[in-house]
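For this depiction, one protein chain was excluded, whereas all remaining protein chains were kept in their positions.
On to chain A.
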Amino acid sequence: MNDLPQQLASGLILGAMYGLIAIGYTMVYGIVQLINFAHGEIVMFGAFGGLTAWLLLPQGTALTLALPLMLVMAVGVSVLVGIGAERFAYRPLRNAPRLAPLITAIGLSIMLQQLIWSFYPDAKKARSFPQFSGESVQLLGANVQRGELFLLIAAPICMIALGFFVAKTRTGRAMQATSQDPDTAKLMGINTDRIIVTAFAIGAAFGGVAAIAYGLKYGQIDFKIGFILGLKAFTAAVLGGIGNIYGAMVGGVVLGLAESLATAYIEHIPGMELFGGGAWKNVWAFVLLILVLLVRPQGLLGERVADRA
């Protein structure tokens, strides 16, 4: 078990990334009860936005200097796509049956993928993403890549900022009110349309940060990364309790740890040799999801809310 710190660190890092993306699902679901399945693609757009910023900078720019600009660009692109999706794909269907926006989301996600595939230069195959050079860093007995440090720093900052925003600011409180009861919130003078757009924008912004983290961690991005990322993040959101922002992060970390530990250790349990390894990690992650939902249908941190509909 001497590689336990390493597996824990890997799981934590992976989970933090899932968590950042899961915020996008959970924010939107909390406010409009819509699962924005195009969110993975919004993240993917952010990654390509960041890459574009890097390509526009003169060659030889230090990555540390370029990173803020790439971050701004990634978040900017994600937010634009997120707001655009809300305005043109979801708002016209606000009062339609729930399955309609769901199908729209799937259509939108295919469209966004194909847009990058068709029009981004050289994006029919994976494009390489700039990476920090230098050796990995030793942290509490685990090797952490330099690119992954970004995630370890960015994720907590983002979470604290979001927590503060939701609890303390006027818009944040308006958001809570809208989530509890949109009609009454409207009567109290809250512009719910604006709140919904804000929710999409915040989710997309977190997606943009996650996109940069993804690029730095893996060193390559392609037009399909959004699908798996979105699926995993959605799972994380449900696991943590969809609608709860801290739940999204907790769900992400639990999912990341589950994948990492299942790959490493399940096959060492006597009699389970066949069910371990990388091939089974998603199976174990979903077994965990099912177990959690059996005991706590509302997710780890979700609240049991009276259904309105």
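In this section, contacts are C-beta pairs under 8 Å (C-beta built on N, C-alpha and C of every residue); 3 or more make two chains touch, one makes a residue touch a chain; residues count from 1.
Following the convention adopted for this analysis, contacts and distances are computed from a predicted model.
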Just go with whichever of "RsbT co-antagonist protein RsbR", "Phosphoribosylformylglycinamidine synthase subunit PurL", "RNA polymerase sigma factor" or "Branched-chain amino acid ABC transporter substrate-binding protein" UniProt uses as the name of the absent chain.
"Branched-chain amino acid ABC transporter substrate-binding protein"
Can you tell me which of A:44, A:190, A:225 or A:245 touches the chain that was removed from the display?
A:225
Where chain A meets the left-out chain, the residues are 3, 6-7, 10-11, 13-14, 33, 35, 37, 98-99, 102-103, 106, 110, 114, 117, 124-126, 128, 131, 136, 143, 145, 218-220, 222, 224-225, 227-228, 231, 238, 242, 259-260, 262-264, 277-279, 281-282, 297, 307, 309
